[in-house]
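Every protein chain but one is kept in place in this view of the complex.
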Amino acid sequence: MDLEYSTEQSLLRDSVERFVRDDYAFQARQKILANGGFSAPHWTTFAELGWLGIPFAEEDGGFGGSAVDLAVIMEGVGRGLVLEPFLPTIMAGGLIAAAASSAQKQAWLTPLIAGECKLAVAFAEPQSRYDLADCTTRAAATGAGWRLEGRKCVVVGGKIADAFIVVARTSGDRRDRTGLSLFLVPADADGLTVRRYDTNDGQGAADLELAGVALGPDALLGPDGAALDPLERAVDGATAAVAAEAVGAMAALCDATLAYLKVRKQFGKPLGSNQALQHRMVDMVIALEEARSAALAASLSMTEDDAAARSRAISLAKIEIGRTATKVGQEAVQLHGAMGVTDELDVGHYFKRLTIIATSFGNADWHIRRVAALDAATRRSAPEQPAPGRTAA
Amino acid sequence: MDLEYSTEQSLLRDSVERFVRDDYAFQARQKILANGGFSAPHWTTFAELGWLGIPFAEEDGGFGGSAVDLAVIMEGVGRGLVLEPFLPTIMAGGLIAAAASSAQKQAWLTPLIAGECKLAVAFAEPQSRYDLADCTTRAAATGAGWRLEGRKCVVVGGKIADAFIVVARTSGDRRDRTGLSLFLVPADADGLTVRRYDTNDGQGAADLELAGVALGPDALLGPDGAALDPLERAVDGATAAVAAEAVGAMAALCDATLAYLKVRKQFGKPLGSNQALQHRMVDMVIALEEARSAALAASLSMTEDDAAARSRAISLAKIEIGRTATKVGQEAVQLHGAMGVTDELDVGHYFKRLTIIATSFGNADWHIRRVAALDAATRRSAPEQPAPGRTAA
Amino acid sequence: MELKLSPAEQAFAADVRTFIRDNLPPDIAGRVRRGEHLGKDDHMRWQQILGRHGWHAFTWPQEHGGPGWSVVQRYLFEVISAEMDCPIIQPFGPRMAGPVIYTFGTPEQKERFLPGIRQSTVWWCQGYSEPQSGSDLASLATRADDAGDHYVVNGQKIWTSYAHHADWMFCLVRTAREERPQQGISFLLIDMTSPGITVKPILMLEGTHSFNAVFFDNVRVPKNNRIGEEGRGWTYAKFLLEHERVDNAAIGVTKQALSQVKAIAAAERDGDTPLIDDPLFQAKLIAVEAQLMSLEMAALRVLSQVASGASPGPVSSLLKIRGTEVAQRISELGMEATAYYALPYQPGLIAGQSNEEPIGPDYAVTAANNYFWRRCMSIYGGSNEIQRNIIAKAMLGL
Partner (left out) sequence: MELKLSPAEQAFAADVRTFIRDNLPPDIAGRVRRGEHLGKDDHMRWQQILGRHGWHAFTWPQEHGGPGWSVVQRYLFEVISAEMDCPIIQPFGPRMAGPVIYTFGTPEQKERFLPGIRQSTVWWCQGYSEPQSGSDLASLATRADDAGDHYVVNGQKIWTSYAHHADWMFCLVRTAREERPQQGISFLLIDMTSPGITVKPILMLEGTHSFNAVFFDNVRVPKNNRIGEEGRGWTYAKFLLEHERVDNAAIGVTKQALSQVKAIAAAERDGDTPLIDDPLFQAKLIAVEAQLMSLEMAALRVLSQVASGASPGPVSSLLKIRGTEVAQRISELGMEATAYYALPYQPGLIAGQSNEEPIGPDYAVTAANNYFWRRCMSIYGGSNEIQRNIIAKAMLGL
């Protein structure tokens, strides 16, 4: 057991913190937001600093980093409220790395790591809520490849993605756990309508309408019909990543709120001299530490071989992230008073991003249900544990 | 609409408050507790003051009072942590008043109002949790009357009851909503084993073992097999009553805690000068006011003709009582520090009683499920309400 | 004691329903129902309809031209209005400026200002908060210097709701420096078209424009626009604050918001199950409904006391705290109900100024927005922390 950062991780953290501090101050961030939420020079920087290659194997041109390494970057992403679609691209890259042929990797992963293409994963559908198996988009084999019909929604990062990984059904019915496949779909494919739009957290997204999108045979990523497992793993990984992002955003809010309590005066003394506010600030900091621990647990669980154990740990962590992100976000706004509800202060923007994180990749209720289902399956397969009573003694 | 006490209600409240103040101070109450939880002189007082007749019709020898009148007494019962089985007796009396023949009323209700007999209602069973229809105790018609077999548990007030109203099944299966009947069973009936015991809140209870208890035909209360509706009404009424009791207990805790904050000194100043504790005291008081409002809503709903609407209002109120009783109880203990967790201070005893109230007649989860079930039934029978969208405009 | 409405109260409720059904413009009702950010015209059209019927200043006694309703009638009017998707009546004229003017104003002031409030031909705003005096209102610094028959006002107000719509402002200014900050404050009525006034928008976190900063640069205000005595403005302001808190419970609007979230939850499907049948979401809805039921009863109890002549007192702080918390919670559930459709941001639709297609279901357009916006409820009108201080001091003697 060892919970200290390695030297490499400490260096990575320093470089991320430096980028956020020097290049991503709130005013700079707002300018990027006003310009559509993307800075090409920043994307180049991400590639140059190696961030876009962190989680990929060295033989694929990456750095062979772990989920903890990714979390180090994501914490900076959260602290800086970074707008560029880093995570969507990394998530798509992860699916390619896991499932693609070497030709496909060459075609997509290599330019991705080089910062030459931005991807996004299209998994949600209008009726699906958080159920990854709830998929009605269909892909039919044609002589020449595949033909896709259906609709995907709220594809985060889709506003500026060059291509999408689209989850489509090659067999089975809506909500079947088998029959899902992954397809690489360029944003300019014929028959694909991309409705790009802004989101409340500034990240940007898109809805996709696939009306007979014709794709070659090389568009299929991984084995036909077996996409759910890698997709669940990718979403679990993305969940661990946004958990770390949430920690960064919460840390920024705690810092900002603490500073405000010290500086702002009311009734002739600093706000922070009010014990009631001190205790609430303490509760924010406790929540931050809990979030940090939960996010760490999530990242560490990504090395878990047993998918059920991994998903369970990710869900428990996401429940905590949901609770703490909501609490810290709401309290930071409240303790800032009227300033906290304005557009001009960064606090409201952190709050909105945390709100969206809490609702992404499954909200707390959804993850509670997932843990419950996993545990029920375990109980069915395991002998009953005796209740802690006298007779069992 | 009129939410002010009538003159009679104000007088009743004064008389209850006087009794609690003069005859039921904490030391006096502890003495009664040490003596088995019952004072015969007090019971006589209850009868003399008319409390035992409050909710019964004048033609039955009562005072024709409402649920609000009963609540006025119950608030005093809560404030004084009164131990005598007032509510169990009133609850049993209500079932008699609702279902009994005039001979049965003469035999049971008249002495009850006169303070000559104490009753308790045996509805729970070991497997039933809060489900009133979950009844396996059976009553079979014999030539000479009835024969009861089964087990009832945690009959509150049963420790010193002279007789029980036992819910037993005359037809149907466990959890059927029909086939339940009520039987009057004297505590000394042949075949009845009463296991009397103390409870955490000092009220005392009993478990009943009915091994071929033979009863005459006049033991059946009301029509054969149709007891669930009046039983639900009686339990709803008792729920409204303990809601008012909880308000009395919470008010006592708020008073005690506020006084302690003003008197107790730490670090050279009164505890109550700490703003963090002030705000928590305020939250206790807010919870008390919410509880008071919920309890009032519960009592007022008992005049509702529609049983579903009544039950829904009672359940909403009990959810609130559960939440506020837990909060006020826990906070009162916490703000009293180590004193709060001792047996010698009244605070812990209020806390225990509030804990038991929260778990009685259905805990919050159970009432949430009941409201959900009632609403689902309404939705099934009513046309769907349009969602507040554009298209519905 | 009786919760049921008397026959007279039932008849009144029926009248209100009929009037609203016959007179509320459907386009306005639609915008309210969809939770859009209303424009000045939406508010004014409806308020003037009410004004012509004598119902705009619905809390006023008959002697000042109000309908002279009982507290129960007022309550019914508010709840029914919310239920039927009426816009909230903007309080600055009829709930704030009006009562101060008819209680403390001169006969000339009454004659001059009350009709415009009753008819809703004049939009008022409230000049209280300043950059350096958030919850500590009495520390205000905007100065009104005596210049014979008028004052010269210099300074800045902030968080001024709808100053960009307003014709007049009622305003607290400092006319003298005294030992206690509450002393030396005066209460002025200021014509917003006066030279020297600049209004700058402050956008809210969710992108809408309700708040403003208002700057005064040598603004001349005639002395006969002062309410009551010079230096006693704090008294008049306090008179208002207590009434505002009871209003802030806003039961009717909150009940309607809960119905809407229930309707959303009935429309949303999780797999094949309506979200409203999901035990966890359902439990949260029911828990908040239970709290709202308590809150409504608490508000009715306060109204009942007010009707018997008692002052609402610090209990009004309690209603403000819980009323805002419950409303916020409901908006949070509304957002949660929309899952991923909480993300799309369509400001044109939110402002009702666009015909674009909603990205998700209709009801999702304003869901997150509404949640974000409602965070300000526990801050305005004296933050909930200040309300707790008030209860601790005034009610508990701590």
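For clarity, chains are labelled A, B and C in written order, and residue numbers in each chain start from 1.
Note that in this section a residue touches a chain if its C-beta (ideal position, glycine included) is under 8 Å from a C-beta of that chain, and two chains touch if they have at least 3 such contacts.
It should be emphasised that the depicted structure is a prediction, and the values quoted were computed from it without experimental measurement.
The hidden chain, counted over the whole complex, makes contact with A, B, C. Shown as candidates are A:L11, A:A25, A:V263 or A:I286; the residue that touches the absent chain is A:I286. Per the touch definition above, the residue from B:E84, B:D201, B:E245 or B:E320 contacting the chain not shown is B:D201.
When the missing chain is restored to the complex, the residue among B:A124, B:L258 or B:A313 that touches it is B:A124.
For the chain missing from the display, the contacting residue among A:D2, A:D22 or A:D306 is A:D2, taking the whole complex into account. Annotation for chain A: contacts to the undisplayed chain at residues 1-6, 9, 66, 68, 258, 261-262, 272-273, 275, 278-279, 281-283, 285-286, 289-294, 296-297, 300, 313, 316-317, 319-320, 323, 364-365, 368-369, 371-372, 375-376, 379, 384-393. Take chain B: the residues that touch the chain left off the picture are 124, 126-127, 129-131, 134, 153-154, 156, 175, 195, 197-201, 203, 205, 207, 264-268, 274, 276-277, 326, 330, 333-334, 337-338, 340-344, 348-349, 351-352, 355-356, 359-360, 363, 365, 368-369. Not every partner is drawn; the one left out touches chain C at residues 279-280, 283.
The rule is short, and it goes like this: only the chains that are shown with their structure count from here on.
A separation of 50 Å divides the Cα centre of chain A from that of chain B.
Centre-to-centre separation of chain B and chain C, using mean CA positions: 41 Å. Annotation for chain A: residues touching 2 or more other chains are 274, 276. In chain C, 385, 388 are the positions where the chain touches two or more neighbouring chains simultaneously.
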